[in-house]
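Structure, as structure tokens:
A single protein chain has been omitted from the complex, and every remaining protein chain is retained in its original position.
In order of appearance the chains are A, B and C, and numbering begins at 1 in each one.
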Amino acid sequence: MARMNMIQALNSAMHTLMEHDPSVVVMGEDVGYFGGVFRCTEGLQKRFGENRVFDTPIAEGGIVAAAIGMAVNGLRPIAEIQFADYVYPAYDQIVSELARIRYRSGGEFTAPVVVRMPCGGGIRGGQTHSQSPEALFAHVCGVKVVMPSNPYDAKGLLIASVEEPDPVIFLEPKRLYNGPFDGDPHKPAVTWNTHPKGEVPDGHYRVPLGTAEVVREGSAVTVVAYGTLVHVALAAVTQMQIDAEVIDLRSIMPLDTATILQSVKKTGRCVVAHEATRFAGLGAELSATLQEECFWHLQAPIQRVTGWDTPYPLAFEWEYFPGQKRMITALNKVLDPDPEVSS
Amino acid sequence: MARMNMIQALNSAMHTLMEHDPSVVVMGEDVGYFGGVFRCTEGLQKRFGENRVFDTPIAEGGIVAAAIGMAVNGLRPIAEIQFADYVYPAYDQIVSELARIRYRSGGEFTAPVVVRMPCGGGIRGGQTHSQSPEALFAHVCGVKVVMPSNPYDAKGLLIASVEEPDPVIFLEPKRLYNGPFDGDPHKPAVTWNTHPKGEVPDGHYRVPLGTAEVVREGSAVTVVAYGTLVHVALAAVTQMQIDAEVIDLRSIMPLDTATILQSVKKTGRCVVAHEATRFAGLGAELSATLQEECFWHLQAPIQRVTGWDTPYPLAFEWEYFPGQKRMITALNKVLDPDPEVSS
Amino acid sequence: MNNKPQLHVPHPPARPGDTPDFSYVSLSPAGAVPRPSPKARARDIESLSVELVRVLDDGHRALGAWNPDLAPDTLREGLRVMALTRVYDDRMLNAQRQGRISFYMKSTGEEAVAVAAGMALEPTDMLFPSYRQQGLYILRGVGTVDLMCQLLSNTRDMCKGRQLPVMYHSAVKRLFSISGNLATQVPQAVGWAMGAAIKGESSVAATWTGEGSSAEADVHYAMVFASAYRAPAILNIVNNQWAISTFQGIAGGEGPSFAARALGFGLPGIRVDGNDFLAVYAVTRWAAERARMGLGTTVVELVTYRAAAHSTSDDPSRYRPKDEQAAWPLGDPIERLKQHLIALGEWSEEQHQALVAECDEHVTKAWEEACSYGTLNDGPRPDPLTMFDDVYHELPEHLRRQREQLAEELAKEKA
Partner (left out) sequence: MNNKPQLHVPHPPARPGDTPDFSYVSLSPAGAVPRPSPKARARDIESLSVELVRVLDDGHRALGAWNPDLAPDTLREGLRVMALTRVYDDRMLNAQRQGRISFYMKSTGEEAVAVAAGMALEPTDMLFPSYRQQGLYILRGVGTVDLMCQLLSNTRDMCKGRQLPVMYHSAVKRLFSISGNLATQVPQAVGWAMGAAIKGESSVAATWTGEGSSAEADVHYAMVFASAYRAPAILNIVNNQWAISTFQGIAGGEGPSFAARALGFGLPGIRVDGNDFLAVYAVTRWAAERARMGLGTTVVELVTYRAAAHSTSDDPSRYRPKDEQAAWPLGDPIERLKQHLIALGEWSEEQHQALVAECDEHVTKAWEEACSYGTLNDGPRPDPLTMFDDVYHELPEHLRRQREQLAEELAKEKA
């Protein structure tokens, strides 16, 4: 056991994986000698050599394509995309190829590639360093989609993802790299040092894909969140002193529907939350499924807490970010719905 | 007025636009001399010359990028992507550029490009000639998204889209090119000849973006659909002899929420339907919004009728396609919900 | 030359009604292009990208340093595979016309770019073809019945009914799954080759893509990565002059050749007569040898002509002269190899007729067997519920439920 931030936890995961399995390789822009712009791959090239950890040209489509070829050849590539905002040049290789190879070849060929990328805002990155594109992958069958909210899960999920026979899009909320963040930019930053999930085993362990975690039990309302919004939700319900259940999805595809449904059937009220834009975002899927499955238990319409349907503006980052205020408004609506107003 | 199928209507729209506005140009793979693999651009090069209608290299990203540059230079390009399944190489230029230029330049630069593409299945196209990627664009703020279901709307929407100051993703359900299709592949194909929406004015008219059409009035249940599913819905409710209201969205972004809400508040029951895969599809957005806004009016959970969350398999096209059977099952569920089973 | 910029749009030399004209195809005499050592530095052999490597001359003799000196048996084997490919293509086109399969794409006139190249490689080399190299499947011994079952989407379809006809694959024969999305396989092949290098294996990856498709980003990625990492790969660009209705000049622009695209990346680019079995074999062998020595990727432009329609959905008479193929200066690959063997005294018209008859019979038998496993319209049908398999390695909960829902729909149908 050691205290780690999320960067160290991811680094530890890659160390562990590479020690155990010679077929694991790490590739991406600036990941080699430099160790990555967020330092997630620090020390890997020194330890495992250039044959297994190397810088790539700035060509995200080429990175994913080459990783696919390597995976078809029996390797287990971990490809880093420097920012999730820059994954779109690789979108065709992900959607048309990575997600389809098993299917279209009747299961004969597979490409178990993990594509890691930092996502989300809160670091003054402006509209091209802040995006959360998970819905754009969730809608594409054939890839799995993961987003940890803490160091422990980050390591366990990354190990599970690399060991997974299916390709995985691994999204890392960069605002959480150095500490949990409850959505209040005015508070001094906190580190993972005192957080229970900053306690990370040294060796090999997995957090299985497709299992959500109930991070806070409660019976008055359910908040379904992932990534940064888990911390915002916890802070908001604490502040409100309500008996809320908070669920951290961790895995977006496959989705742990059972855990969510069970909770909402219990509470009868639900808020779904993410940082990504709202329209046709993952919150819509969660809300739609929940109302299909829990309709007769619902005491109020499910509310979505999300980023606005605009790009992520630099100067208005905190007005964009779905922070505690937005969360509290939604929780209040759900706890005390007004049939006149909301319909 | 003339009788037209959807191909002729689109062709007529482009003729009309190009006659009226010298800045309109048409570009894409095989659109020039040949007139397009679906013949939508037939005769345009002959009429307007190679300077305004030309073949492009097979490089969808280049097509959209060049169209952006041309639009920034004051032209109004209509770019054809041969199949919607092949739009992903252009995804970065659409998401990061086309959708963002107005915003990031504070409104100083704009790129009013229309990207046309045939979508949807039902023509034995298999997994790479059948996709409906509308949700992947709807989630991206800054582009508008349109899908006509008939010749009249196709022409009016295309004219409106090209005259629109914002970029538009224009999706054409190719199964509807030659006739309405109610989802039953065993019936003989019908043409647009006898369909009222096959009656298309010769000259200039617009169907404004953001306006849905109530194509059938009713009070028992609302079906919200677009593209092929409009026809499936009409056939299904006719077969069931129920007093259903059927709404053709036509425009996905902006969405005519007012028309849908009004209908669902009236009927208290709703099915949303599209051909695209279900998970995080547009149906989720519709369902989520409806339950937020009409919760207290709903008599039953909203049901989604969609393609499955698999690629579109060639041999099982009709098992994949959300046809009347799937529609009827959903309608029955909504009309006669079983609180025990569905929750 | 103009005084003002204006949009220049490349034109094919001839449209329907015009006289075919291939004067734009620059040719070198057979035997004329020197063969450098496979260890040559790329910069010293740049002229290979604009000349045309040819071995067989018009008198059917094999000339010059690129002559691979193949044994007659090898040549006959090449002829057999090409002949079988052609018969297979012709028969499958008929099957499509008869409504037995829904779609087909022929490789007629360009059989050598697959077969000769494939023969020059080792069975352990991995191939990433496009949809027009069926010759590779036949060469590597994927059963004709298996191929046909794919076309029929029947109960024995290797793709389990999921893919358009011709989108074959074979893991055991090291033939990668064909994608409907053009050119995506090209950088994948480079990645595969990088993997071989990482593992210290001496296998080579070879990939094929059309000249039209070379405009896609993936071909650029492939060259960038190949250049950086010296991947042991061969990138074949099949220049068959047409991309559906689009003339090769739209993708080729003002460029000297498609092979020349390699030079800026420090990769050798070789332009070869794609209808000359011996030349294609020799160039592929050269590139493979070079790759196996750790000297990286070669780009090969195979100059050929798409004699058939693009696909069964296409009608080329709408955009090119009907008699264009007759004017094609590089002839037909089967005819040329046949005449060469005859000139060598190793083959005869009679033997050739017998070969074609044999191929015919083989295809007929195979077709009968394949149809017995189901066709579009009758016979056994694969189970629709399998459509949920292989999206992931296990069926996730949401797909399990959708599968159940479909099963109910199907049950209703029966009821």
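Structure notes:
Assume a contact is a pair of C-beta atoms (placed from the backbone, for glycine too) under 8 Å apart; a residue touches a chain by one contact, two chains touch by 3 or more.
Note that the structure is predicted; figures quoted are calculated from it, not measured.
When the missing chain is restored to the complex, the residue among A:55, A:199 or A:293 that touches it is A:55.
Contact with the chain not shown here comes from a single listed residue; of B:51, B:239 or B:332, that residue is B:51.
Within the full complex, the residue among C:136, C:206, C:251 or C:387 touching the omitted chain is C:251. Of the listed residues B:97, B:213, B:248 or B:275, the one in contact with the hidden chain in the full complex is B:97.
Of the residues in chain B, those that touch the hidden partner chain are 25, 51-52, 54, 56-57, 59, 61-62, 65-75, 89, 92-93, 96-97, 100-110, 141-142, 144, 165-166, 210, 253-255, 257-258. Mapped onto chain C, contacts with the missing chain fall at residues 1-10, 39, 42-43, 49, 193-194, 196-198, 200-202, 215, 217, 219-221, 224, 226-232, 249-257, 260-267, 269, 291-296.
Remark: the residues of chain A touching the chain excluded from display are 29-30, 32-34, 37, 50-51, 54-59, 61-62, 85-86, 88-89, 124-129, 278-279, 308-311, 313-316, 319-320, 325-326, 329.
One rule holds in what follows: only the chains that are shown with their structure count from here on.
Comparing mean CA positions across the assembly, the chain most remote from chain A is C. Distance between chain centres (mean CA atoms), chain A to chain B: 31 Å. Averaged Cα coordinates give chain B a centre that lies 35 Å from the centre of chain C.
Across the assembly, chain A contributes residues 89, 92, 96, 100, 103-104, 141-142, 253 that each touch 2 or more other chains.
Of all residues in chain C, those touching 2 or more other chains are 157, 160, 162-163, 167, 179-181, 217, 391, 398, listed in ascending order.
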